[in-house]
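Note that one protein chain of the assembly has been removed; the remaining protein chains are unaltered in position.
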Amino acid sequence: MDQEPILDVAHLGHLELLTPKPEESLRFFVDVMGMTESGRQGDSVYLRAWDDYERYSLQLTASTTSGLGHAAFRARSPQALQRRVKAIEATGLGLGWHEGELGHGPAYRFHDPDGHVVEIYYETEWYQAPEALRPSLKNQAQRFPARGINVRRLDHFNCLAVDVKANREFFESALGFRLTEQIVLDSGEEAGMWLTATNKSYDFAYTKEAHGIKGRFHHITYALDSREEILRAADIFLEAGIPIETGPHKHAVQQTFFLYVFEPGGHRVEVANAGARLVLAPDWKPIRWTEEERKKGQAWGLKTIPTFHSHGTPPLPGHHGPDDDVQLDLSTNGIAS
Amino acid sequence: MDQEPILDVAHLGHLELLTPKPEESLRFFVDVMGMTESGRQGDSVYLRAWDDYERYSLQLTASTTSGLGHAAFRARSPQALQRRVKAIEATGLGLGWHEGELGHGPAYRFHDPDGHVVEIYYETEWYQAPEALRPSLKNQAQRFPARGINVRRLDHFNCLAVDVKANREFFESALGFRLTEQIVLDSGEEAGMWLTATNKSYDFAYTKEAHGIKGRFHHITYALDSREEILRAADIFLEAGIPIETGPHKHAVQQTFFLYVFEPGGHRVEVANAGARLVLAPDWKPIRWTEEERKKGQAWGLKTIPTFHSHGTPPLPGHHGPDDDVQLDLSTNGIAS
Amino acid sequence: MDQEPILDVAHLGHLELLTPKPEESLRFFVDVMGMTESGRQGDSVYLRAWDDYERYSLQLTASTTSGLGHAAFRARSPQALQRRVKAIEATGLGLGWHEGELGHGPAYRFHDPDGHVVEIYYETEWYQAPEALRPSLKNQAQRFPARGINVRRLDHFNCLAVDVKANREFFESALGFRLTEQIVLDSGEEAGMWLTATNKSYDFAYTKEAHGIKGRFHHITYALDSREEILRAADIFLEAGIPIETGPHKHAVQQTFFLYVFEPGGHRVEVANAGARLVLAPDWKPIRWTEEERKKGQAWGLKTIPTFHSHGTPPLPGHHGPDDDVQLDLSTNGIAS
Partner (left out) sequence: MDQEPILDVAHLGHLELLTPKPEESLRFFVDVMGMTESGRQGDSVYLRAWDDYERYSLQLTASTTSGLGHAAFRARSPQALQRRVKAIEATGLGLGWHEGELGHGPAYRFHDPDGHVVEIYYETEWYQAPEALRPSLKNQAQRFPARGINVRRLDHFNCLAVDVKANREFFESALGFRLTEQIVLDSGEEAGMWLTATNKSYDFAYTKEAHGIKGRFHHITYALDSREEILRAADIFLEAGIPIETGPHKHAVQQTFFLYVFEPGGHRVEVANAGARLVLAPDWKPIRWTEEERKKGQAWGLKTIPTFHSHGTPPLPGHHGPDDDVQLDLSTNGIAS
């Protein structure tokens, strides 16, 4: 190791999701996911999981369509923020400083090579629970809600990208993320990448966009404490009429125990188990999965569901709504009429 | 086996608990336990867990004190009911038929030798979930509530008795219950008995009343699906300010994974894991625990907490309220003020 | 209810499975399932789970093919046994008394209408653990093994039947089993039945044989304590090279949390969670699933895997071995080469 690692990004901070059905999406995140509203501003409602230490981890913005508004990473220090801004500016992808956002200080925004909007900030507002939401144990941000599935904290997100490799190299060199796992096709093309800035084995992933369209979003993931809670979440989603796409099952890649559903605004939402698998090695050697290996399905043999490779947000052009490219599957998803 | 077993009792049906704090008790059972109100009549509110098939399993009755109103068992058939009534009448402990109760047909009431009121009935009202509580799977009584700790079904109850042996013999001979485990002191006195009419290893228990007072109640138990859910319940009780008496831990007797709390009306309420341990043998040989064995504490070594042997409902005479004989312990039970 | 229920069968006792690979099958049940060998006689090895109270629950018999040797139910009393024998003899399906079997007294054998061999017995040998396998808690049959997946007890089995209805009626009238759930096709044909003699929601199931061949076996099921243990079992099966057919997932029918694998002799083996769902009602109204409802897949939307409808033991004629009709699926089941 000739060069020392860049350690300037502390962690994923929040995501902004656009929704064409703001009220239904809000009800999903509050009533079913068990999240707490912690602010409103303009067309946005801000939401948090009970273990998020910052004021919010999700900004839900009313819009004409679905998709990622922006993703935000917190820098490790003011100096770290300045260093990253300088590196991003050098790539020509910088968009400039963005101020006045709820809950955190100045953020520098930029495009990734696929056109998603990303920002980095340092100053942040720590969540102060109101009396009714104050926890019994003082080392916890907020009272456990005991409502719906009780998601614990924002875990990661997944974007689609036309050129996965270009995005990987950008996030590695300009931001200092480390690659932990990837999928490389027989042609040599990279079809998936999992990057981390923490001891979590990934903070976000980019997978191959099959339709040549830039800037689409694949899913947001909240963590639960145990696999048992994810199984119970499946029961609760079923009872609430939330379409389950696939799972619960265990991914071979990253060994994540997963469950994917669609929220009313059209986004794929994952709940996954938190943190049992950590990457502690500072010099972790990325795991490379081949095309053949990935054909074998998930860890215990489940075949990957076709919509997992086709559905993203916003929906494909010509599709009239987010449900369009998955309607065939959704129609048979519930059990009882 | 010269004589064939009596199989006339099908299962525990419901309990009536008296509460001096009806509104607070109701809020506990609905908001924290996750139960559903399914009727009101006179001074009583009727409550059910999501997997109870009958209309209710708990009748909460406003009163000047706490304690057991009555316990009710469902007979296996109309003929079984008649046979048991005849046998009870022969003991001289019969109280007579009781009609017009909400949710079930004529019940024959009687005293057990310790003076608790018990009834047996056959006809019952199956719960019909209203639209909003209809489950997704048709083989389930009610939608999973996703609120509080989500208790599944009434599991068992525990009374105190001055003469445990006399009560055991009464329930065995007049009702046909089978003894699965018991505690017998070195003096030969029986200090605890666990009886069943089902494949659950016990449907109720009687343990020694140390104060010579008849008719007191020890605890009611609702079942949860897994030990993980009981651990989570401990978190939820803590957040809700519900005093935890002891647990979660595993009893040596019956190997029940337990957690005991006090509801606002003063009753000890247990949540325990459902059904992993079944007694399938029709000729089960009762397990007899000695005084020395019981001194060793619970399964993994936890010492039995003193209030477990002293507190019952109603509280002891001279004590002004249900919290009195446990106040020392309760005062140090919570973590945060 | 004019007629009282027949309560003469206590529970499922054991199964005899034939295996063309006796040594490999034995290693699977001992090393991976975590069972204990408790006897050998002739071509058979006898095995038990740690919570089985009888000497064994599985008789593994070396054979030229796979399939069910026989299934055995324990009667509730000597008188109950005599009553059932008389009722079976009246059907003309009786085969006669069978004595000298390891671990239990005289058994009366008979054919079900599909030709499977079934027996009923009363006298049994309670397991006496040797010193090294003696448990710490005296209310447990045997020490927890801490090896492989540690199955707890025999739970149920599933046979295939050309005429499901005829078998249902036979087991109801001659043996006294109660129907808890069934699948009835639009044509009126019964395609599946779940019967119980206990508070478990089923002790065995028969589903439609699609190939017109009588006497085939679908699967044997052992119970584990929790869903978490079944997820871990999937990891352990994967590591041991045991082909996973489908799961873990939750059945809509009976809500069983399931995982199906193939043991080396060719039998489908299920591990499922024990006992959270009990049927306590003595007059349970059977749940009837329609063809359309069953097309919706499992509880959380998983499609039923084709081999689940085709593979049974012994394998179909013309197939050279048990793997034949599932080979396509098995070949892609593992992840790593």
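Labels for the chains are A, B and C, by order of writing; each one numbers its residues from 1.
By definition in this document, contacts are C-beta pairs under 8 Å (C-beta built on N, C-alpha and C of every residue); 3 or more make two chains touch, one makes a residue touch a chain.
Computed from a prediction, not measured in an experiment: that's the story for all the values here.
Although one chain is not drawn, the whole complex shows that of B:L26, B:I88, B:L175 or B:A299 it is B:A299 that touches it. From the set A:A10, A:A49, A:I88 or A:A146, the residue in touch with the chain omitted from the display is A:A10, counting the whole complex.
Set against the missing chain, the residues B:G103, B:G247 or B:P282 yield one that touches it, B:G247.
In the complete complex, the hidden chain is touched by one of A:Q79, A:Q128 or A:S173, namely A:Q79. Think of the hidden chain as still there; on chain B it touches residues 226-228, 231, 234-235, 237-238, 244, 246-250, 252, 257, 293, 295-297, 299-302, 332-336.
If you put the missing chain back, the residues of chain A touching it would be 1, 4-5, 7, 10-11, 51, 53, 74-80, 126, 137-140, 152-153, 181, 198-200, 223, 225-228, 252-255, 274-278, 280-282, 285, 287, 289, 293, 299.
Touching the omitted chain from chain C are residues 32, 135-138, 143-144, 146-149, 226, 228-229, 232, 235-236, 238-241, 334-336.
Keep in mind that, in the parts below, only the chains that are shown with their structure count from here on.
Centroids built from CA atoms put chain B at 45 Å from chain A. Here the CA centre of chain B is 33 Å from the CA centre of chain C. Multi-chain contact residues of chain C (touching two or more other chains) are listed as 226-228, 252, 293, 299.
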